[in-house]
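What follows is a single structure, and I will ask about it in a moment.
What you see is the complex with one protein chain gone and the rest in place.
Chain IDs A, B and C follow the sequence of writing; residue 1 opens each chain.
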Amino acid sequence: MSSNTFGKLFRFTTWGESHGPAIGCVIDGCPPNIQLNEKDIQKFLDKRKPGTSKFVTQRKEDDKVIILSGVFNGKTTGTPISLIIWNKDQRSKDYGDIKSKFRPGHADLTYFLKYQNRDYRGGGRSSARETACRVAAGAIARKVIKHLTKKDILIHGAVIQVGEIAINPRNFDWKNTNKNPFFCPDKKIIPIWEEYLDAIRKKGLSVGAKIFVEAKNVPTGLGEPVYSKLDSDLASAMISINAVKGVEIGLGNNSVDITGAENSDELRVNKNKKIIFSSNNSGGILGGISSGQDIQLSVAIKPTSSILKSQKTINDKYKNTNISTRGRHDPCVGIRAVPIVEAMTACVLADHLMRNKAQCG
Amino acid sequence: MSSNTFGKLFRFTTWGESHGPAIGCVIDGCPPNIQLNEKDIQKFLDKRKPGTSKFVTQRKEDDKVIILSGVFNGKTTGTPISLIIWNKDQRSKDYGDIKSKFRPGHADLTYFLKYQNRDYRGGGRSSARETACRVAAGAIARKVIKHLTKKDILIHGAVIQVGEIAINPRNFDWKNTNKNPFFCPDKKIIPIWEEYLDAIRKKGLSVGAKIFVEAKNVPTGLGEPVYSKLDSDLASAMISINAVKGVEIGLGNNSVDITGAENSDELRVNKNKKIIFSSNNSGGILGGISSGQDIQLSVAIKPTSSILKSQKTINDKYKNTNISTRGRHDPCVGIRAVPIVEAMTACVLADHLMRNKAQCG
Amino acid sequence: MSSNTFGKLFRFTTWGESHGPAIGCVIDGCPPNIQLNEKDIQKFLDKRKPGTSKFVTQRKEDDKVIILSGVFNGKTTGTPISLIIWNKDQRSKDYGDIKSKFRPGHADLTYFLKYQNRDYRGGGRSSARETACRVAAGAIARKVIKHLTKKDILIHGAVIQVGEIAINPRNFDWKNTNKNPFFCPDKKIIPIWEEYLDAIRKKGLSVGAKIFVEAKNVPTGLGEPVYSKLDSDLASAMISINAVKGVEIGLGNNSVDITGAENSDELRVNKNKKIIFSSNNSGGILGGISSGQDIQLSVAIKPTSSILKSQKTINDKYKNTNISTRGRHDPCVGIRAVPIVEAMTACVLADHLMRNKAQCG
Partner (left out) sequence: MSSNTFGKLFRFTTWGESHGPAIGCVIDGCPPNIQLNEKDIQKFLDKRKPGTSKFVTQRKEDDKVIILSGVFNGKTTGTPISLIIWNKDQRSKDYGDIKSKFRPGHADLTYFLKYQNRDYRGGGRSSARETACRVAAGAIARKVIKHLTKKDILIHGAVIQVGEIAINPRNFDWKNTNKNPFFCPDKKIIPIWEEYLDAIRKKGLSVGAKIFVEAKNVPTGLGEPVYSKLDSDLASAMISINAVKGVEIGLGNNSVDITGAENSDELRVNKNKKIIFSSNNSGGILGGISSGQDIQLSVAIKPTSSILKSQKTINDKYKNTNISTRGRHDPCVGIRAVPIVEAMTACVLADHLMRNKAQCG
């Protein structure tokens, strides 16, 4: 993985800035003869799209994807697939404060220090707008997975905590996640989150979130020890998403304070010689290779850095000043991360399916 | 990063099995004219070496490293550096139970499912013995860092939790970490851990651990957004270490339930135009690029999977059976992970120093 | 280098088909703060453009390049530079014969055999139209080279043979190359080539060509032995260009039948301690590393495969048939290869400048 390219065999390169003319993505290495059209991709982009509820940014973007290459007569050809999404709502030509001031918690300062220049237009390349491209790549990755496995590897995510308020795991029901603006699997917590986030939003504050993602029906054998383990590639994928500050595989941190006997997923075979595990504390990965259990991981997302409250900062002349971010921003960026986390999971799995096929298939 | 190679410009490839004749490592891309001898590497290997206390495996290995290439007249030449460590204590030629049975929680089963073969000799390639090579590479990475930055980027780690017992952060003192068998920074917790782990060991049980690692004096500008961010490469490096199940950057999971105002590291410049942050919740990384603050991260390590207690498992004929692992094993593998976590941090930093120099230097 | 991406640090990814809506290119890893606008790129594209003389294809394309990202306020930002060129003249919607028949000498058959599908629209991805993207990337590579070396590394190419007729090396004068439609450095041969190629064209035939390319003022030390030598990367770059069938470094094939004494470039230092070579048979590269002499290489290009003469072929139903290619085609594709060969040379040099800077700078 290097800079703006992700993956080894199924790989994609993204480009574009938040307020440039367009963003886009080139997917290379895709197997040929997979049915693909723009709708296949659009439905996932729509899930990530801004402006869908009052809990997410009000930026207006259709996020309409156009396929420019790599597909002919409705099928992938095996050549690079170029996708483009034109930016519509670049809004204010007047960037005001942020033109010269660094927003604390954002990448403004570090991009400036690294590249010695400043693209202040809505965060430029560091904006989460880039993640639309990941979602588009993920839509194609799902197609690749289905093509290669001949079955559905269900990849789905859910928000399991917003700020201080976690769901009740006993109420976890995947059927709920697409029926509310939070991708929340716990029906009972929804009104509580609504009230809580509304208050946060009105105060111009923000909170973090925790997301759980699961992939079901993953074949055994995916992952390349020792430096491209399935979990290390998933971790890299997750932490590369804006605002993600932690990733846990399976039990994760909770495996620290239990004993090896409790943590162990014991093994049995059933009558059909199918392997049955007594539990899935490992999150479906042992020694960096998928075990056939569900892949399960969770990510921690920090609170949105753009807040109304005035904060101490400096400007590009190294003068002390203050900043308060107005305008359209998410009280909890974590919510919109669900389709992105799912997409990155799909991309890692598609890549490793191809890699495993090459060496061990 | 691919399979057994880590890094892009400063990169190393490891090879070897737990009970094969030797393990080794080829470091490629190392800058020339850096003073390097075997002692520079050996001192870090000695820190990781087994058999140093009753809390770690009793396997007897000198772990004596030999440089086979890439160094001439005491300096690196710029050509590949080949390191070899001969395995001494391969012990029992009789592998007993584990010859045919899969140890729960280990990679035995998944390697078998992926590669359709079984190297039962002490875990073969999946053994943590491989990590000696990482430590050796890390020793050279430290030299590279010093060579490129002309200063010491202090990279050090500490065990901050063993099983249920965390240190008291108020007692954290780096000076303690090298004075006890636990790399523990909290003097007061040491006797408690000793008693606790001794009991765990005697019962044939095991527990997990949490490790904190910090790199001080890291230059700004390291990390390549958006898919080779400094934190995503660090996360990948950490999760690639045996038994690591979680990684957190800066505040990590604890950033979820606070507000953006609390999480924000505010900015000021002092009289010397040096940037001062009000806090370091970000762990020294913003937008995937080092900010000049200390890099801080923590990893969660699961309990040792090899335990005395009899566990349900299957054998390579897909028959149900039980297994109990006897012999020399760690009650808490997490302890020995400290030098490994440090080494991987050093390798990521060396690689990104070279990458940043290439594009922005 | 993998599939549709070229280079390691200065790297570009191309996409698009001959008769799709557009072609394009993403350049990643470009150093920041280099002045760049569309004109800088356009002037090289204009040199490669079709339809400029009767000796090259009559396809009408403006080849107008648009920068979509990576440049802000007239300078590169260090983030990916996305370029797009819209296809204008996709001409006949009726592809006639070539819709089902494989053109001998073309990639039609092998793409079909590999990918099990057929993009008959003007060769699809295998069309030399892709090389416009290389020329665009090369224009940026030249800027990078100038930025990094603070001097002009003059990279220029010339056609030194068309079909059976080679230039007279004694008449070689770089000043001529941009004054005739053949990039020919030998003024006297031009009318002969005109007559010769006109006859070839009228007969519906085609011939090959030989191109010489030279890079002056290249710093010493570029190239990474032993598998990314400067010459092996140049060779890979050249052979990747459509229709190139041979590459020679320095004396190339002519070094076979002379003695080591004749082939040797002897060494002297002058008064200023500058190294002077008695000759440049090596083509400026020794052991895969630039020696400071001019980089010199030549490539052999086969005759255009599309010819009027009826040829035996098969169709996609595996039936025997015949084909004769009508329409706009080049009597000698080699002519238009000059800017492409120059561009690939520039890209290899830019990449290796960055790589050398990272390890040895």
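Just so we're on the same page, a residue touches a chain if its C-beta (ideal position, glycine included) is under 8 Å from a C-beta of that chain, and two chains touch if they have at least 3 such contacts.
Small disclaimer: the values here were computed from a predicted structure and weren't measured.
Listed residues C:Gly163, C:Pro185 or C:Pro339: the one in touch with the omitted chain is C:Gly163.
Which of C:Ile200, C:Val213, C:Ile295 or C:Ala343 touches the hidden chain is settled by the complete complex: it is C:Ile200.
Residues of chain C that touch the chain left out of view are 1-6, 8, 14, 102, 104-107, 109-111, 113-116, 125-126, 130, 161, 163-164, 200, 205-210, 220-229, 231-240, 242, 245-253, 255-269, 273, 275, 278, 281-283, 285-292, 300-307, 309, 311-314, 318-320, 334, 356, 360.
Contact between chain B and the absent chain runs through residues 2-5, 11, 13-17, 20-24, 26, 28-29, 32-33, 68-70, 72-73, 75, 77-82, 84, 114-117, 119, 121, 124-125.
In the full complex, chain A makes contact with the omitted chain through residues 9, 29-32, 78-79, 225, 354-355, 357-361.
Here is the rule we go by: only the chains that are shown with their structure count from here on.
The chain with its Cα centre farthest from the Cα centre of chain C is B. Computed centre separation for the pair chain A/chain B is 26 angstrom, with centres defined by C-alpha atoms.
If each chain is reduced to the centroid of its CA atoms, chain A and chain C end up 39 Å from each other.
Averaged Cα coordinates give chain B a centre that lies 46 Å from the centre of chain C. Contacts with at least two other chains are made by residues 225, 360 of chain B.
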